[in-house]
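For this view, one protein chain was removed and the others were kept in their places.
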Amino acid sequence: MTLLYGIDLIGTFVFAISGALAAADKKFDLFGAAVIALVTALGGGTIRDVLIGSRPVGWMNDLNYLIAVGLAIGASFVFKARIQTLRRTLFLFDSIGIGVFTILGLQKTLNLGLSPIIAILMGAVSAVFGGVVRDVLCCEVPLIFRREIYATACLAGGSVYLLLDSLTVRRDVAIVITVLMIIALRLAAVKHKWYLPTIR
Amino acid sequence: MTLLYGIDLIGTFVFAISGALAAADKKFDLFGAAVIALVTALGGGTIRDVLIGSRPVGWMNDLNYLIAVGLAIGASFVFKARIQTLRRTLFLFDSIGIGVFTILGLQKTLNLGLSPIIAILMGAVSAVFGGVVRDVLCCEVPLIFRREIYATACLAGGSVYLLLDSLTVRRDVAIVITVLMIIALRLAAVKHKWYLPTIR
Partner (left out) sequence: MTLLYGIDLIGTFVFAISGALAAADKKFDLFGAAVIALVTALGGGTIRDVLIGSRPVGWMNDLNYLIAVGLAIGASFVFKARIQTLRRTLFLFDSIGIGVFTILGLQKTLNLGLSPIIAILMGAVSAVFGGVVRDVLCCEVPLIFRREIYATACLAGGSVYLLLDSLTVRRDVAIVITVLMIIALRLAAVKHKWYLPTIR
């Protein structure tokens, strides 16, 4: 659990950086950038908690999440140029973050006694909806509605995790497999330009 | 109650179809279309439940709603061309759906002990805000802010339902009258091009 927690914080940090950079592209001021960073990093889990009725919203009970976002805002502000040379590293941590967000969101939903299908959905919501709210606040059509097999990777990852769990695979093994699978799916989708079909 | 429940599911199905078609017009991929379908069909009730504090959000406790949305997504994907020839039928079911959403939302709010005025508001929110969230996610000014006496019909329908209820009219009769009134108002508004005034 401690490892998952650490990765969760790192994922939050990386999501917040990507939010701050998006806000910088839009010429938002520091406050706007801070809001977008917060929303990108914590928005998915916030929406999940509101929907499943866990209250208050999770990050309110553990200030480390706010601290991670604050550090990310500071880092974006000070090191912006340097950060943009780290795109590959960020992509990697972003993918790991998505995997961990998916698993933690799924687990939290199951813990409240909700059905596995709802849990898989809420896992993906945790990982993906921060970006949706970021795009809405930036007045853009959410990226994930048009690109990459991003959310689909989360749904697939969540399903695999539940499957492994029902096969009584050890939890840490199941986590590693799930995260690796999500990363592999994303990389493959980007590399081979996989797209989901559209409704004609 | 069973009839209302059945119509509620059909309304959910029809709302989801209209969401999927809107997403197709926007060239969203299958995932985007699924999100828009979900949000259109379940968003109004979700916002109502979050606001009145009923948790978790209603559809999480009854998978039939997700199944209705899933079927609608599949149908939109497979039969898109054919569905668009059914616009009249869809309009009819959409109107019935709105009526039923209004009544069920109103009732749920009253059951939590909130005031009748709040209940009328929440009835309309149930029926109308799925479409608002759909439009926001599609990056468009919500349609209902500019067209048709759509939401107004829900507010009027909710008020009439409460009135009939206070006159101890039988519940099923009150439901039928309310739904018919909402349908009639919508049809008349479309036919006679009724608009609400704007603030000059």
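Letters A and B name the chains as they come in the text, with residue numbers starting at 1 for each one.
One rule holds in what follows: a residue touches a chain if its C-beta (ideal position, glycine included) is under 8 Å from a C-beta of that chain, and two chains touch if they have at least 3 such contacts.
Predicted, not measured: the structure shown is a model, and the values here were computed from it.
The chain that is not drawn here is touched, among residues B:Ile7, B:Leu90 or B:Ile144, by B:Ile144.
Of the listed residues A:Leu3, A:Leu30 or A:Leu163, the one in contact with the hidden chain in the full complex is A:Leu30.
Note that of A:Ser76, A:Thr109, A:Ser126 or A:Thr178, the residue touching the chain absent from this view is A:Ser76.
In the complete assembly, the contact with the undisplayed chain comes from B:Leu114, out of B:Leu92, B:Leu114, B:Val160 or B:Ile177. Summarising the interface, chain B meets the missing chain with residues 50-53, 55, 112, 114-115, 117-118, 121, 132, 136, 139-142, 144-146, 149, 151-152, 195-200. Contact between chain A and the unshown chain involves residues 20-21, 23-24, 26-33, 35-36, 46, 50, 55-57, 60, 63, 66, 76-77, 80, 136-139.
Here is the rule we go by: only the chains that are shown with their structure count from here on.
Here the CA centre of chain A is 31 Å from the CA centre of chain B.
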